[in-house]
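Some notes on the structure that comes next.
Complex shown without one protein chain; remaining protein chains in place.
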Amino acid sequence: MMGDEILRLEKISKSFGAIRALSNVDFALYKGEISALVGDNAAGKSTLLKVVAGIYRKDEGKMVLEGEEVEFKSPMDARRSKVEMVFQDFMLCPDLDVTSNIFLGKESTTFQVLNRKEMEKMVKSRLEEVKFDIPFLRRKVKFLSGGQQQMVSILRTLLFEPKILLLDEPTASLSASASMQVMEFLRKLKERISLIYVTHDLPSVIKYSDRITVLRAGKIVAERKPSEIDPIELVKLMRL
Amino acid sequence: MGRGKIGIGITTATLIALCLCSVIVYAYSLFVVKPVSRVDYTIMQNTIFVKSNTGESYITFTVQNTGTVDFVIEAIILDKDVIPLPSEGMSGSTEVKVGQLSALRIPLQKKYEVGTVVNLFLKTNPPLPEAQKFVVASTPVEAIG
Partner (left out) sequence: MMPVNGRKLLAIIKEKYQEMDELKSLSALVVIFAMGAAFSPEFFTTQNLGLLTGQMAVVAMASIGEGLVIIMGSIDLSVGSVMGLSNVLGAIIISRYNFSAPMAMLAVATVGGFVGLLNGIAVTKGKIPSFIVTLGTLTGIRGAAYLLSGGLNIPIYEKEFLALNELVVGIPKIFWIYAGFLIALSLIFKFTKLGLYIRAIGGNEIAVRNLGVDNEGVKTLAFTLSGICSAIAGFMLGVRLGAGYPHSGLGYELDVIAAVVVGGTSLVGGTGSLAGTLIGAVIMASILNLMVLMGISAFTQYVVRGVVLMLAALAMRRMVVSIK
(Lines give C-alpha, C1' and ligand atoms only; values in the text may rest on other atoms or scores of the structure.)
Protein backbone atom coordinates (compact mmCIF):
# COMPACT_ATOMS: atom_id res chain seq x y z
CA MET A 1 0.00 0.00 0.00
CA MET A 2 1.47 3.34 -1.05
CA GLY A 3 1.85 6.13 1.45
CA ASP A 4 2.90 9.74 1.39
CA GLU A 5 5.37 11.22 -1.02
CA ILE A 6 8.95 10.61 0.06
CA LEU A 7 10.91 12.01 -2.87
CA ARG A 8 10.04 14.60 -5.45
CA LEU A 9 12.17 15.69 -8.38
CA GLU A 10 11.21 18.96 -10.06
CA LYS A 11 12.49 20.02 -13.47
CA ILE A 12 15.68 18.02 -13.16
CA SER A 13 18.10 18.55 -16.05
CA LYS A 14 21.57 17.12 -16.60
CA SER A 15 23.93 17.47 -19.53
CA PHE A 16 27.25 15.89 -20.37
CA GLY A 17 28.88 18.38 -22.70
CA ALA A 18 26.58 18.73 -25.68
CA ILE A 19 24.50 15.72 -24.70
CA ARG A 20 21.31 16.49 -22.80
CA ALA A 21 20.86 13.35 -20.71
CA LEU A 22 17.89 14.62 -18.67
CA SER A 23 15.51 17.39 -19.63
CA ASN A 24 13.03 18.93 -17.16
CA VAL A 25 12.19 15.66 -15.44
CA ASP A 26 9.41 15.69 -12.85
CA PHE A 27 9.19 12.53 -10.80
CA ALA A 28 7.77 11.45 -7.46
CA LEU A 29 8.29 8.44 -5.25
CA TYR A 30 5.89 7.35 -2.51
CA LYS A 31 6.49 5.47 0.70
CA GLY A 32 6.25 1.71 0.34
CA GLU A 33 6.34 1.91 -3.45
CA ILE A 34 8.37 -0.01 -6.01
CA SER A 35 8.73 2.38 -8.92
CA ALA A 36 10.23 1.10 -12.16
CA LEU A 37 12.07 3.25 -14.68
CA VAL A 38 12.11 1.85 -18.20
CA GLY A 39 13.32 3.12 -21.52
CA ASP A 40 15.60 2.40 -24.43
CA ASN A 41 19.37 2.75 -24.18
CA ALA A 42 20.48 6.32 -23.48
CA ALA A 43 16.98 7.29 -22.36
CA GLY A 44 18.41 8.77 -19.17
CA LYS A 45 17.25 6.13 -16.66
CA SER A 46 20.63 5.45 -15.03
CA THR A 47 21.48 9.16 -15.13
CA LEU A 48 18.33 9.96 -13.18
CA LEU A 49 19.18 7.35 -10.57
CA LYS A 50 22.75 8.62 -10.27
CA VAL A 51 21.56 12.18 -9.78
CA VAL A 52 19.38 11.01 -6.90
CA ALA A 53 22.32 8.95 -5.53
CA GLY A 54 24.65 11.97 -5.57
CA ILE A 55 27.02 10.44 -8.12
CA TYR A 56 26.12 13.13 -10.65
CA ARG A 57 25.20 16.67 -9.72
CA LYS A 58 22.13 18.03 -11.43
CA ASP A 59 22.51 21.10 -13.62
CA GLU A 60 19.02 22.41 -12.97
CA GLY A 61 16.00 21.55 -10.88
CA LYS A 62 15.13 20.72 -7.33
CA MET A 63 15.16 17.60 -5.22
CA VAL A 64 12.86 17.37 -2.22
CA LEU A 65 13.35 14.54 0.26
CA GLU A 66 10.62 14.06 2.91
CA GLY A 67 9.47 17.63 2.42
CA GLU A 68 12.94 19.21 2.62
CA GLU A 69 14.95 20.44 -0.32
CA VAL A 70 18.29 18.64 -0.57
CA GLU A 71 21.45 18.98 -2.61
CA PHE A 72 23.67 15.91 -2.82
CA LYS A 73 27.23 16.92 -3.65
CA SER A 74 28.59 13.39 -3.32
CA PRO A 75 27.43 9.80 -2.84
CA MET A 76 28.32 10.14 0.83
CA ASP A 77 25.80 13.00 1.19
CA ALA A 78 23.08 10.77 -0.28
CA ARG A 79 24.05 7.84 1.93
CA ARG A 80 23.89 10.07 4.98
CA SER A 81 20.36 11.05 3.95
CA LYS A 82 19.46 7.36 3.84
CA VAL A 83 19.44 7.12 0.07
CA GLU A 84 21.38 4.05 -1.04
CA MET A 85 22.16 2.64 -4.46
CA VAL A 86 22.68 -0.88 -5.79
CA PHE A 87 24.66 -1.01 -9.01
CA GLN A 88 24.35 -3.23 -12.05
CA ASP A 89 27.86 -4.57 -11.72
CA PHE A 90 27.44 -4.94 -7.95
CA MET A 91 30.24 -2.44 -7.18
CA LEU A 92 32.02 -4.98 -5.02
CA CYS A 93 35.74 -5.24 -4.36
CA PRO A 94 36.48 -8.82 -5.44
CA ASP A 95 39.38 -9.40 -3.07
CA LEU A 96 37.68 -8.12 0.05
CA ASP A 97 35.47 -10.39 2.13
CA VAL A 98 31.70 -10.14 2.49
CA THR A 99 31.80 -8.07 5.70
CA SER A 100 34.34 -5.59 4.33
CA ASN A 101 32.30 -5.09 1.18
CA ILE A 102 29.07 -4.59 3.09
CA PHE A 103 30.60 -2.00 5.39
CA LEU A 104 32.71 -0.25 2.72
CA GLY A 105 32.66 3.45 3.44
CA LYS A 106 30.85 3.03 6.75
CA GLU A 107 33.21 0.87 8.74
CA SER A 108 33.02 0.63 12.50
CA THR A 109 36.39 1.69 13.86
CA THR A 110 38.15 2.66 17.08
CA PHE A 111 40.97 5.10 16.38
CA GLN A 112 40.99 3.95 12.75
CA VAL A 113 41.33 0.26 13.77
CA LEU A 114 38.55 -1.86 12.28
CA ASN A 115 36.08 -3.47 14.69
CA ARG A 116 35.76 -6.66 12.67
CA LYS A 117 33.86 -8.70 15.24
CA GLU A 118 31.25 -6.03 15.74
CA MET A 119 30.74 -5.65 12.00
CA GLU A 120 30.46 -9.39 11.45
CA LYS A 121 27.91 -9.63 14.24
CA MET A 122 25.78 -6.94 12.59
CA VAL A 123 25.97 -8.68 9.21
CA LYS A 124 24.98 -12.04 10.70
CA SER A 125 21.98 -10.59 12.49
CA ARG A 126 20.83 -8.75 9.36
CA LEU A 127 21.20 -11.91 7.28
CA GLU A 128 19.00 -13.76 9.78
CA GLU A 129 16.46 -10.95 9.66
CA VAL A 130 16.14 -11.06 5.89
CA LYS A 131 16.36 -14.86 5.91
CA PHE A 132 19.24 -15.02 3.44
CA ASP A 133 22.24 -17.21 3.91
CA ILE A 134 25.79 -16.39 2.85
CA PRO A 135 28.13 -18.92 4.41
CA PHE A 136 31.71 -17.92 5.26
CA LEU A 137 31.49 -14.19 5.73
CA ARG A 138 35.27 -14.04 5.60
CA ARG A 139 35.36 -15.47 2.08
CA LYS A 140 36.39 -13.07 -0.69
CA VAL A 141 33.36 -12.07 -2.71
CA LYS A 142 34.94 -13.18 -5.99
CA PHE A 143 34.26 -16.74 -4.85
CA LEU A 144 30.50 -16.15 -4.48
CA SER A 145 27.88 -16.84 -7.12
CA GLY A 146 26.33 -13.95 -9.09
CA GLY A 147 23.16 -14.08 -7.03
CA GLN A 148 25.08 -14.08 -3.75
CA GLN A 149 27.19 -11.16 -4.93
CA GLN A 150 24.12 -9.15 -5.79
CA MET A 151 22.67 -9.95 -2.36
CA VAL A 152 25.89 -8.69 -0.73
CA SER A 153 25.49 -5.52 -2.77
CA ILE A 154 21.88 -5.15 -1.60
CA LEU A 155 22.73 -6.00 2.01
CA ARG A 156 25.32 -3.25 1.96
CA THR A 157 22.53 -0.80 1.33
CA LEU A 158 20.15 -2.33 3.86
CA LEU A 159 22.53 -2.36 6.75
CA PHE A 160 22.05 1.31 7.44
CA GLU A 161 18.25 1.35 7.23
CA PRO A 162 17.82 3.37 4.06
CA LYS A 163 14.58 5.13 3.27
CA ILE A 164 15.09 4.99 -0.47
CA LEU A 165 16.83 2.23 -2.39
CA LEU A 166 17.92 2.84 -5.97
CA LEU A 167 18.68 -0.18 -8.12
CA ASP A 168 20.37 0.10 -11.50
CA GLU A 169 19.59 -3.07 -13.50
CA PRO A 170 19.80 -5.31 -10.41
CA THR A 171 19.22 -8.54 -12.31
CA ALA A 172 21.04 -7.83 -15.59
CA SER A 173 24.02 -10.09 -14.77
CA LEU A 174 22.00 -12.83 -13.08
CA SER A 175 20.48 -16.12 -14.16
CA ALA A 176 16.69 -16.41 -14.33
CA SER A 177 16.41 -18.19 -11.00
CA ALA A 178 18.78 -15.77 -9.25
CA SER A 179 16.86 -12.83 -10.74
CA MET A 180 13.61 -14.15 -9.35
CA GLN A 181 15.18 -14.67 -5.94
CA VAL A 182 16.44 -11.10 -5.88
CA MET A 183 13.14 -9.59 -7.06
CA GLU A 184 11.11 -11.58 -4.51
CA PHE A 185 13.50 -10.33 -1.84
CA LEU A 186 13.07 -6.74 -3.01
CA ARG A 187 9.30 -7.07 -2.97
CA LYS A 188 9.47 -7.97 0.73
CA LEU A 189 11.57 -4.86 1.40
CA LYS A 190 8.94 -2.38 0.29
CA GLU A 191 7.22 -2.67 3.64
CA ARG A 192 10.05 -0.54 5.05
CA ILE A 193 11.79 1.00 2.07
CA SER A 194 10.74 2.81 -1.11
CA LEU A 195 12.45 1.54 -4.24
CA ILE A 196 13.24 2.90 -7.66
CA TYR A 197 14.68 0.40 -10.07
CA VAL A 198 15.90 0.60 -13.62
CA THR A 199 15.53 -2.46 -15.78
CA HIS A 200 15.19 -3.82 -19.30
CA ASP A 201 13.27 -6.83 -17.96
CA LEU A 202 9.74 -5.70 -18.88
CA PRO A 203 7.89 -8.81 -17.63
CA SER A 204 9.44 -8.36 -14.17
CA VAL A 205 8.40 -4.70 -14.25
CA ILE A 206 4.80 -5.71 -14.79
CA LYS A 207 5.05 -8.38 -12.07
CA TYR A 208 6.88 -6.54 -9.29
CA SER A 209 6.45 -2.79 -9.60
CA ASP A 210 3.65 -0.53 -8.36
CA ARG A 211 4.24 2.15 -10.97
CA ILE A 212 6.08 2.28 -14.27
CA THR A 213 7.69 5.44 -15.60
CA VAL A 214 8.82 5.51 -19.22
CA LEU A 215 11.73 7.70 -20.28
CA ARG A 216 12.74 8.59 -23.78
CA ALA A 217 15.59 10.93 -24.80
CA GLY A 218 15.92 12.33 -21.29
CA LYS A 219 12.22 13.07 -20.79
CA ILE A 220 9.38 11.28 -19.05
CA VAL A 221 6.88 10.29 -21.71
CA ALA A 222 4.44 8.16 -19.71
CA GLU A 223 3.50 6.84 -16.30
CA ARG A 224 1.35 3.73 -15.92
CA LYS A 225 0.24 1.24 -13.33
CA PRO A 226 1.21 -2.37 -14.18
CA SER A 227 -2.45 -3.33 -14.44
CA GLU A 228 -2.92 -0.71 -17.16
CA ILE A 229 -0.26 -1.91 -19.57
CA ASP A 230 1.51 -4.90 -21.10
CA PRO A 231 5.11 -5.32 -22.32
CA ILE A 232 4.28 -4.70 -25.97
CA GLU A 233 2.64 -1.37 -25.24
CA LEU A 234 5.56 -0.49 -22.99
CA VAL A 235 7.98 -1.08 -25.86
CA LYS A 236 5.85 1.15 -28.11
CA LEU A 237 5.98 3.93 -25.53
CA MET A 238 9.74 3.54 -25.19
CA ARG A 239 10.29 3.80 -28.93
CA LEU A 240 7.65 6.21 -30.24
CA MET B 1 31.68 16.33 4.93
CA GLY B 2 31.82 15.51 1.21
CA ARG B 3 34.27 13.28 -0.59
CA GLY B 4 36.40 16.19 -1.77
CA LYS B 5 36.84 17.59 1.73
CA ILE B 6 37.86 14.22 3.19
CA GLY B 7 40.41 13.83 0.37
CA ILE B 8 41.93 17.19 1.04
CA GLY B 9 41.90 16.32 4.73
CA ILE B 10 44.11 13.25 4.33
CA THR B 11 46.42 14.94 1.86
CA THR B 12 46.63 18.06 4.00
CA ALA B 13 47.30 15.99 7.10
CA THR B 14 50.11 14.20 5.27
CA LEU B 15 51.57 17.50 4.14
CA ILE B 16 51.37 18.91 7.66
CA ALA B 17 53.09 15.83 9.10
CA LEU B 18 55.92 16.11 6.58
CA CYS B 19 56.30 19.84 7.24
CA LEU B 20 56.46 19.11 10.97
CA CYS B 21 59.27 16.60 10.37
CA SER B 22 61.04 19.20 8.23
CA VAL B 23 60.82 21.73 11.06
CA ILE B 24 62.26 19.22 13.53
CA VAL B 25 65.15 18.37 11.21
CA TYR B 26 65.82 22.04 10.44
CA ALA B 27 65.77 22.99 14.12
CA TYR B 28 68.16 20.12 14.82
CA SER B 29 70.52 21.30 12.11
CA LEU B 30 70.43 24.88 13.46
CA PHE B 31 70.68 24.34 17.18
CA VAL B 32 72.14 20.90 17.82
CA VAL B 33 74.81 20.21 15.21
CA LYS B 34 77.54 22.18 13.54
CA PRO B 35 79.11 21.54 10.13
CA VAL B 36 82.18 19.38 10.42
CA SER B 37 85.48 20.81 9.26
CA ARG B 38 87.27 17.98 7.58
CA VAL B 39 89.87 17.69 4.89
CA ASP B 40 89.21 14.90 2.45
CA TYR B 41 90.31 14.33 -1.11
CA THR B 42 90.57 11.79 -3.87
CA ILE B 43 93.54 11.46 -6.22
CA MET B 44 92.75 10.40 -9.77
CA GLN B 45 94.40 9.93 -13.17
CA ASN B 46 97.83 9.88 -11.60
CA THR B 47 100.73 8.91 -13.87
CA ILE B 48 104.46 9.59 -14.01
CA PHE B 49 105.58 10.14 -17.60
CA VAL B 50 109.19 9.68 -18.69
CA LYS B 51 110.25 11.18 -22.02
CA SER B 52 112.09 8.49 -23.95
CA ASN B 53 114.45 10.86 -25.81
CA THR B 54 115.45 13.24 -23.01
CA GLY B 55 114.82 11.20 -19.88
CA GLU B 56 112.87 14.07 -18.31
CA SER B 57 109.98 13.06 -16.17
CA TYR B 58 106.90 14.69 -14.75
CA ILE B 59 103.84 13.61 -12.82
CA THR B 60 100.25 14.46 -13.68
CA PHE B 61 97.29 13.88 -11.39
CA THR B 62 93.92 15.31 -10.49
CA VAL B 63 92.83 16.07 -6.93
CA GLN B 64 89.15 16.23 -6.05
CA ASN B 65 88.17 17.97 -2.79
CA THR B 66 85.54 15.73 -1.21
CA GLY B 67 85.79 17.32 2.22
CA THR B 68 84.13 20.32 3.83
CA VAL B 69 87.03 22.81 3.87
CA ASP B 70 89.35 24.30 1.25
CA PHE B 71 92.96 23.18 1.40
CA VAL B 72 96.30 23.91 -0.16
CA ILE B 73 98.70 21.21 -1.37
CA GLU B 74 101.98 22.11 0.28
CA ALA B 75 103.99 19.21 -1.07
CA ILE B 76 103.75 15.89 -2.89
CA ILE B 77 105.51 12.82 -1.61
CA LEU B 78 106.63 10.12 -4.02
CA ASP B 79 107.58 7.07 -1.97
CA LYS B 80 109.92 8.92 0.42
CA ASP B 81 110.87 11.90 -1.72
CA VAL B 82 109.23 15.16 -0.69
CA ILE B 83 108.69 17.80 -3.37
CA PRO B 84 107.54 21.13 -1.94
CA LEU B 85 104.96 23.09 -3.91
CA PRO B 86 104.70 25.35 -5.76
CA SER B 87 107.73 24.11 -7.74
CA GLU B 88 109.34 25.52 -10.84
CA GLY B 89 107.77 24.57 -14.12
CA MET B 90 104.61 23.15 -12.59
CA SER B 91 101.13 23.90 -13.88
CA GLY B 92 97.83 23.77 -12.09
CA SER B 93 96.60 25.25 -8.84
CA THR B 94 97.68 23.97 -5.45
CA GLU B 95 94.62 25.55 -3.87
CA VAL B 96 91.61 23.24 -4.06
CA LYS B 97 88.23 24.59 -2.92
CA VAL B 98 85.41 22.40 -1.62
CA GLY B 99 83.84 20.33 -4.39
CA GLN B 100 86.43 21.39 -6.95
CA LEU B 101 89.01 19.49 -8.97
CA SER B 102 92.53 20.59 -9.60
CA ALA B 103 94.71 19.11 -12.33
CA LEU B 104 98.44 19.35 -11.70
CA ARG B 105 101.54 18.72 -13.76
CA ILE B 106 104.78 18.78 -11.81
CA PRO B 107 108.25 18.26 -13.30
CA LEU B 108 110.38 15.72 -11.41
CA GLN B 109 114.13 15.77 -10.80
CA LYS B 110 114.55 12.12 -9.94
CA LYS B 111 114.77 9.47 -12.65
CA TYR B 112 112.02 6.85 -12.53
CA GLU B 113 112.15 3.51 -14.23
CA VAL B 114 109.36 2.83 -16.74
CA GLY B 115 107.10 0.00 -15.63
CA THR B 116 107.51 0.58 -11.91
CA VAL B 117 104.84 1.90 -9.51
CA VAL B 118 105.41 4.77 -7.12
CA ASN B 119 103.25 5.70 -4.15
CA LEU B 120 101.93 9.26 -4.22
CA PHE B 121 100.92 11.06 -1.01
CA LEU B 122 99.91 14.67 -0.56
CA LYS B 123 100.81 17.02 2.23
CA THR B 124 97.96 19.47 2.67
CA ASN B 125 97.22 22.47 4.78
CA PRO B 126 95.01 21.85 6.76
CA PRO B 127 96.19 18.23 7.01
CA LEU B 128 94.09 15.08 6.74
CA PRO B 129 92.49 13.97 10.01
CA GLU B 130 94.39 11.34 11.97
CA ALA B 131 92.14 8.46 10.90
CA GLN B 132 92.75 9.14 7.22
CA LYS B 133 96.49 9.72 7.24
CA PHE B 134 97.16 7.21 4.50
CA VAL B 135 95.39 8.42 1.38
CA VAL B 136 97.81 7.06 -1.17
CA ALA B 137 97.60 6.74 -4.93
CA SER B 138 99.64 4.04 -6.67
CA THR B 139 101.16 5.81 -9.63
CA PRO B 140 102.48 3.91 -12.67
CA VAL B 141 105.57 5.11 -14.53
CA GLU B 142 105.07 5.21 -18.28
CA ALA B 143 107.15 6.18 -21.25
CA ILE B 144 106.08 9.02 -23.55
CA GLY B 145 107.39 10.30 -26.90
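Going by the order they are written in, the chains are A and B; count residues from 1 in each one.
Quick note on the criterion: a contact is a pair of C-beta atoms (placed from the backbone, for glycine too) under 8 Å apart; a residue touches a chain by one contact, two chains touch by 3 or more.
This is a predicted model, so every value here is computed, not measured.
Although it is left out of the displayed model, the omitted chain contacts the following shown chains in the full complex: A, B. Touching the missing chain, out of A:A28, A:A42 or A:I55, is residue A:I55.
Shown as candidates are A:V38, A:M63 or A:L92; the residue that touches the absent chain is A:L92. Residue positions on subunit A in contact with the hidden chain: 53-55, 74-79, 85, 87, 91-96, 100, 104-105, 107, 109, 112-114, 133, 135-136, 139-140, 142-143, in rising order. Taking the whole complex into account, subunit B touches the unshown chain at residues 3-4, 6-11, 14-15, 18, 21-22, 24-25, 28-29, 33-36, 38, 40, 42, 64, 66, 68, 99, 131-132.
Keep in mind that, in the parts below, only the chains that are shown with their structure count from here on.
Put simply, the C-alpha centre of subunit A and that of subunit B have 72 angstrom between them.
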